[in-house]
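Left out: one protein chain. Kept in place: all the others.
The block that comes next holds chain A.
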């Protein structure tokens, strides 16, 4: 079935089973490989994309559910104001270790800062808790979000 998707500001056509998860459509059909597969069950956050600005687990989102909506992936997130700040902070603080989870971390952090430009420490942890980092870069994830938000010191939870 031919489906039209709005991805990173472009209309893209894919020939896909409507039940195929958006994750695999992005990776296999659109060659957008930045969005990662970690668990397939909305448990790790590696596959996080924005659908109409909301952080969404693409591994459990059938492609049919994304039709008519605006999909943003890691490849284009730095074009948004919050995404740019987050990406710059991530690089400056050298957040990644293996790096595999980081696309999902950046997408979730960007959605957080878009909603709440000055999150508290408690809000940062609550927003990021769905994103696993097996290398445990959490200390720097917190610091990078604070830096992107212009919060030099942590705020009370």
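Here is the rule we go by: a contact is a pair of C-beta atoms (placed from the backbone, for glycine too) under 8 Å apart; a residue touches a chain by one contact, two chains touch by 3 or more; residues count from 1.
Criterion: contacts and distances are computed from a predicted model.
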| item | value |
| --- | --- |
| Chain excluded from display, named as in UniProt, from "Molybdopterin-dependent oxidoreductase", "Peptide/nickel transport system permease protein", "Phenylalanine--tRNA ligase alpha subunit" or "Transporter" | "Molybdopterin-dependent oxidoreductase" |
| Contact with the hidden chain (one of A:5, A:74 or A:113) | A:74 |
| Hidden-chain contact residue, picked from the options A:3, A:56, A:80 or A:102 | A:102 |
| Those residues of chain A which, in the complete complex, touch the missing chain | 17, 20-21, 24, 28, 31-41, 43-44, 46, 73-75, 77-78, 87, 90-92, 94-103, 106, 124-125, 128-142 |
